[in-house]
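Yeah, one chain of the complex is gone here, protein chain that is, but the others are all in their spots.
By written order: A, B and C. Residues from 1 in each chain.
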Amino acid sequence: MLVVRTTFARALQIVIVGLFVTVGTNLLVRLVPGDPARAILGEKASPEVVRALRHELGLDQPVIQQIARSLGRLVQGDLGTSFGYRGQEVASLIGPGLGVTAGLAAVAIALSLVVGVPGGLWLALVRRTEADLIGRLGTTVLLALPSFMAALILLYFVSLKLGLAPAGGWAGSWPENARYVWLPALALTTYLGPLIARTVRQAALDAIGQPFVEAARARGVPRRRIVACHVLPNALLPVITLVGFNAGILVSGAVIVETVFAVPGLGSRLLQAMSTRDLPVMQGIALVTAVSIVLFNLLTDLLNIAVDPRIRRTH
Amino acid sequence: MSTEITTADINVPGHVAVRRQIQPRRIELHVGVGLILAVVVACLVIPILDRTDPNALVALPLQPPSAEHPFGTDMVGRDVFIRVFTAGRLDIALAALGVLVPFISGTVIGTVVGASRRRLVDTVTMRLTDCVIAFPFVILVLVIVVIIGADTRIPLLPPGAASVLVAVWIVNWTTYARLARARTHVLRQEDFISAARLLGFSQARIVARHLLPSVWPTTATYAVADALVLVSLIAALPFLGAGIQPPTPEWGSIMYEGRGFLLQAWWISFTTAGVLLVLGTGVMLVVDALVSNPRRPRLP
Amino acid sequence: MSMKHKAGVLLMTVGALLTAAAHGNASDGTLRIGIDQFPTNLDPGQNPWQQQQAIMHLIAGTLTNQEPDGKQVTMGLAASIEPGDKRFVVKLKPDLKFSDGSALTATDVVASFNYYMNDKTNGYSYTFTPIERVIATDDLTVEFELKRPYPSLPFILALPSSEIIPSESIEARGSKDLYNGDHPLPAAGPFQVQSFGQDQITLQRNSHYAGTQPSTKTVIFKKIIDPAARLAQVQGGEIDWADGISPKQVGQLSAPVEVRSALAINGLSFLSLNNRDSSLLSDVRIRKAIAVAINRKQINEVVHAGQSQPALSLWATASRYSRPFLSADPDVTRAKELLAGTKCENACKLKLITSSASEAGGDTVIVVQQNLKAIGIEVDIVKAEGATINEWLTQGNFDLWAGGSFDVADFPDGYLAWTVGQANEALYSGYSSSEMNRLIEQVNMTTGSERDAAVAALNALFEKDLPLVPTTNIVSVSASRVPSEILNISPTMYLEVR
Partner (left out) sequence: MTEMLLRASNIAIEIAGLELVSNVDLEVDRGHSLGIVGETGSGKSLTCRAFAGLLSPIGGRISSGSLWVGRQDATSPDTHAKAALYGRVVSLVPQNSLMALNPLMRIGTHLTETIKALDADSVVQLKARAIDLLQRVGLPDPERILRQYPHQLSGGMRQRVMIALAIAGRPELLIADEPTTALDVSVQKDILELLRRLTHEENMALILISHDLGVVAAATQSVAVMYAGMVVERGPTDTVLRQPRHPYTQALLKARPTIGHTGRLMGIPGAPASPDTWPSGCRFAPRCPHADNRCDAKVPTLETIGGGHVGACHRLHESLVLDLSKKDLLSS
């Protein structure tokens, strides 16, 4: 069936992407200047000590062998052990960070939908009025605003000036995180929200222009019901694809916003791994993120299949 | 009721209707281009008119905007005004370079792959773009930036520029390739391409003379939006410890350096942000105008 | 009333409610400290970095303790130390216990030092090289047999890298580091680890601690990499102490947050110069011209907001070894005279590298660039992140590096090794002088007036060779919501928690 086929196609993509990312990061990180052993031991360690650690970490082996080894481990579902946190599983190190970033992204998506869908619908209904003009200009300006800038502005006004939110940080557990998550999520919403609003507006206008809306109107279906049952569902369809398409951008945005708000997500893991040249962790983060993005795309595929009866038929 | 009849009835006075459709788009286009030009011209002209070294310590640190220093001074006493507009040259140049190469390579690759009748070529290219797209962009950029390092230089560009550009070139061609391929697949169905095929034109000639001229406007529209994404990305990299490194004036690094002084010297980050926002709004308006749909009926 | 307005009011209400739920502060005996780097483990043999040492300092039970002023050490786990030329006899206090209640005896001391001395990957191995072996003569007595005179040993014994840990833990050590969170290592310092994470480390008062119990019950270290974020959080009450903020940012602090700053007793910011033949700076005249052209006052004002002091000798201003010979003001004329006849007489170009992680370094290079412009030297600033900088330094791929060096107390061994000594030579500056090495050895092995004479000779040689250009003292500026009696930063750059 279609669901099975879609899942299979995405699963295949995960395998290909996993292979690509593993080999790619392995090759890339070998090119990175800066010695992991030196980064771990500090500048005060003697060259012999550094050599000893390089041997212990397996860094003195040929690159091909190292790639083969990490692929071999990966097949068994093992991301390897960290250089920095020696002896610790990479998976256990990046798991919490992934959870934080996923949580932040989820709240941002939810906020964006809450703001963007009604907003876009409203803009479509008031089109060609001053409100529409201001609304469209607003979304244009917000889209032109990079998320780190939005984060800075929010930090400045909401946290520092108004004291309405903590100036960053993280509680570490839900629901306590709610206090901390909403402002960084809002910063991400400044990008995704307007994007959704514009998509919904455009799709709603498309829907309003469709004969079925006019037909419903002509047979006396009340305006409210037309908006809720005819225009809105059709306007929501492209939003699913849009959110799926933006998963990668959202992760990247989250990584940046995390640094501004000191949220301990994948971003801070990544930066730390970069600075300490913790290759297995870097590789793990790249892999986990890539796979998450593909999985997220699978989710949107399935959602699309679930809500659009036409897809089920045509494929 | 039907769109055909409606549009037939409305569009009989064809150009009247069309004129009305274009009106709002023209305004967006004009305002957008105006905003972009304003920033570009300012970036070109201001560093010529005011020959202050953007790295010179001209006044006390953290001075608020004044007649002498319209955007105030930064945390070491440099003139933010001159820095912002000097930075603009670099950022705009980088965005242009960063867009141009993937635009050309991606469009050509996508068109060739789209026109190709060999499944394998298509599959391999598309899987490759899958991988590059799924690879988190920021991570890839960070890694490439570190590999290429601040030490590799492109003539005329500051340290760090090479790494950013190469990273962007490696990643961004994929989107253009996908767009071009999709467009080519549509065009392939059309009569003039079939006609060219039947006339026995070579594949290369069909791609170069028939497909590319119809494909590039699609990718070019995307390129405009992409340029803005790129400016934002370049400006975001300092927040990740990468990108164009200070003291080279660059919008992102100015804002990044200023972020620690929001409460006592908002002007460092926010004047820069303002200029970037003007440019960004201009680009968005132009994109809007380029892709905007014709007017549609209102919900009664 | 527009929908937008209503939404705004709603947002503000939600925000206010959420903020009202803010949690506790220092009054309940909990200190929350924001720092930028975390140790990846708390194995005393594996923690070379400064911030890691700051945390270790609160946990480690050491034979001696550092005084906050950095000038001397007092007894810690040791009841007495009988120094000798090549043998130190250490008597332990009776009835010492680790935080888990088990007894701490001479066996543990010997096991600890054997572990440190034999571990090839120990970043502090250089502190142990003068030690021949450590033996226990009875339960409370430990003898350090030395290869050469080592008068700084009492200072070394105070370092967290000389922490005494249980011998059972060392024996049980597998492939993993000791102390990686799952099984906190029993410690004999004022605090013990309660939890160890990548973003938060929680310490708890150690009831078995032999010294004075701190009044603080819990210390929470939070990893906040961005200094601006640390500042924002201490101002917002999320943390009680923001470690290492930019001195220029203190203008943004408002009560109850206060500035805490400390000048390092034994630390200096300097321009490290590439003395290798490959660099223009192998010419001592150019090195001296740079030293004269640098405006140290300006660096202090612009970079450190006047919180530091110009550095006028090889040593920190507060160090007992300091002999100022440089000027705080630049002397362009003199610098140009020095350049006469060199390759930089008319113009030359130097590559100045600095770590993107160091804000102070980043600002210093801007001033340096302007200062050297005045004497016709063009400075090409290249920033890169730490690991890359390290690589360039070891390869000699630079002319100038905005760096620094410091040691936790006013003793010369480590500091000299990393500024003008062989360690430095091996790593980056390429400065190699057998005379200097001989003098360093002399300083390290002597005490009293003998050491004073050796230091004077060393200072003179430094002035002549000038392998590096001192700029300012190292200053640490923090922001705090708690009284300095409870938490403060000392000239040793350690956080002192009471």
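Operating definition for what follows: a contact is a pair of C-beta atoms (placed from the backbone, for glycine too) under 8 Å apart; a residue touches a chain by one contact, two chains touch by 3 or more.
Since the model is a prediction, treat every value here as computed from it, not as a measurement.
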item: Sole residue of A:Glu214, A:Glu258 or A:Asp301 that reaches the chain not shown, by the stated touch rule; value: A:Glu214
item: Footprint left on chain A by the chain that the document does not show; value: 210-212, 214-222, 225, 229-230, 233-234, 237, 307-310, 313
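Everything that follows uses one rule, which is that only the chains that are shown with their structure count from here on.
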item: Category of the chain touch graph - line, ring, star, complete, other; value: complete
item: Most centrally placed chain, judged by C-alpha centres; value: A
item: Label of the chain whose CA centroid is most distant from the centroid of chain B; value: C
item: Cα-centroid distance, chain B relative to chain C, in whole angstrom; value: 44
item: Where chain A and chain C are represented by their mean Cα positions, the distance between them in whole Å; value: 38
item: Separation of mean Cα positions, chain B and chain A [Å, integer]; value: 21
item: Where chain B touches two or more other chains at once, by residue number; value: 146, 149, 241, 259, 262-263
item: Junction residues of chain C, two or more chains touched; value: 357, 385, 388, 392
item: Residues of chain C defined as touching chain A within the complex; value: 3, 12, 14-16, 18-19, 21-22, 40-41, 46, 48-49, 120-126, 174-177, 180, 197-200, 222-226, 229-230, 232-233, 235-236, 238-239, 357, 385-388, 390-394, 414, 418, 423, 426-427
item: Of all residues in chain B, those that touch chain A in their complex; value: 1-3, 127, 130-131, 133-140, 142-144, 146-147, 149, 228, 232, 235-236, 239-241, 255, 259, 262-263, 266, 269-270, 273, 276-277, 279-281, 283-285, 288, 293, 296-300
item: Contact footprint of chain C on chain B as seen in their complex; value: 55-57, 61-62, 75-78, 146, 149-151, 159-160, 241-242, 245-248, 259-264
